[in-house]
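Left out: one protein chain. Kept in place: all the others.
Presenting chain A:
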Amino acid sequence: MDLANPTRFIALADRLVPWLAALSAIALAVGLWLAFNAPQDYQQGITVRIMYIHVPFAWLAMMCYSIMSLSALGTLVWRHPLADVSLKAAAPIGAAFTLLALITGSIWGKPMWGTWWVWDARLTSVFVLFMMYLGVIALTRALDDPGRSARAAAIVTLVGFINIPIIKFSVDWWNTLHQPASVIRLDGPTIHPSMLWPLLICAVGFSLLFFTLHLMAMRTEIWRRRVAAMRRIAARSADRQEA
C-alpha cells in the first residue's frame, strides 16, 4: 500500500487509531493495576512505583527522538512526502514525554536522593534533550512554507541525534547519582520478574499511546495543510473575481 499518498495515509490512520487507542487503554489499565500490586521495594518502599511510569516516559523520550531522526532522514534522503509531517507531529509529543520523565524523576529523586535535581550526566543530558525538542518545535513553526522549515528542522534534528547515545550510555561512562541500566543490558535484566513484567506492560501501553497520539497528530497536520492550501486557492479566486 502506497503510504506516500496523504489520502490513503489518512484512511489507514482512521482505521488504526481507534484500535491503537483501545489497545493502549487496555495495556495501560493492566500495567498500572499490576504496578500497584507489585511488591514494594525493601529500601524504597512505595516510591518505587514511580518507576513504572518514569522509565517508560524516559524510554519514549528517546524513542520519539529516534523516530524524528528517521523522519529527518526520510525528508533529506528519500524525500518522503509524509516524513516532515511525522517529524513535526512527533516533536511536541516527545517534548511532553521528556518533561514528564524529568518531573516524575525529580518527584522520585526528592525522597530517594534527598534532592529534586542534581546536575549529573543522565539528568543533564535529558534536560539537553528537552531543550532540543523545544528548539525543533520553534523551528518547525518559524516559517510559513512547510517544505523549507521541514528541511531546516530535519538537519537540526539529525545533528542533535548525537545526544541520544550520550543519554543512553551516560550512566556507564560517568559515575552518576542516577542508577545504571537494569533492564536493557547485554547480560539480561537485573530487575526481578515481579517488577519487570508490570514495567514492560506499562512501557508497551505508553508506546501504544505514543503511536496513537502520533498518528492523530499527523492526521491533524495533513488536514491543517489542506485547509491552508484551500484557503490560499479560495483567496486567489476571490481576488480574480474582484479584478
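Criterion: contacts are C-beta pairs under 8 Å (C-beta built on N, C-alpha and C of every residue); 3 or more make two chains touch, one makes a residue touch a chain; residues count from 1.
Heads up, the rule we're going with is that contacts and distances are computed from a predicted model.
Q: Given the choices "ABC transporter ATP-binding protein", "Polar amino acid transport system permease protein", "Integral membrane protein" or "Heme exporter protein B", state the protein name listed in UniProt for the chain not shown.
A: Cross-referencing UniProt, the chain left out corresponds to "Heme exporter protein B".
Q: Given that one chain is not shown, which residue among A:R151, A:K168 or A:R225 touches it?
A: Here the residue in touch with the unshown chain is A:R151.
Q: Just name the one of A:L70, A:V128 or A:L196 that touches the chain not displayed here.
A: Result: among the candidates, A:V128 touches the missing chain.
Q: Which listed residue, A:A35, A:A101 or A:L139, touches the chain dropped from view?
A: Once the missing chain is taken into account, the touching residue is A:L139.
Q: Name, in rising order, the residues on chain A that touch the hidden chain in the full complex.
A: Where chain A meets the chain not shown: residues 76, 124, 128, 131-132, 134-135, 138-139, 142-143, 148, 151-152, 155-156, 158-160, 162-163, 166.
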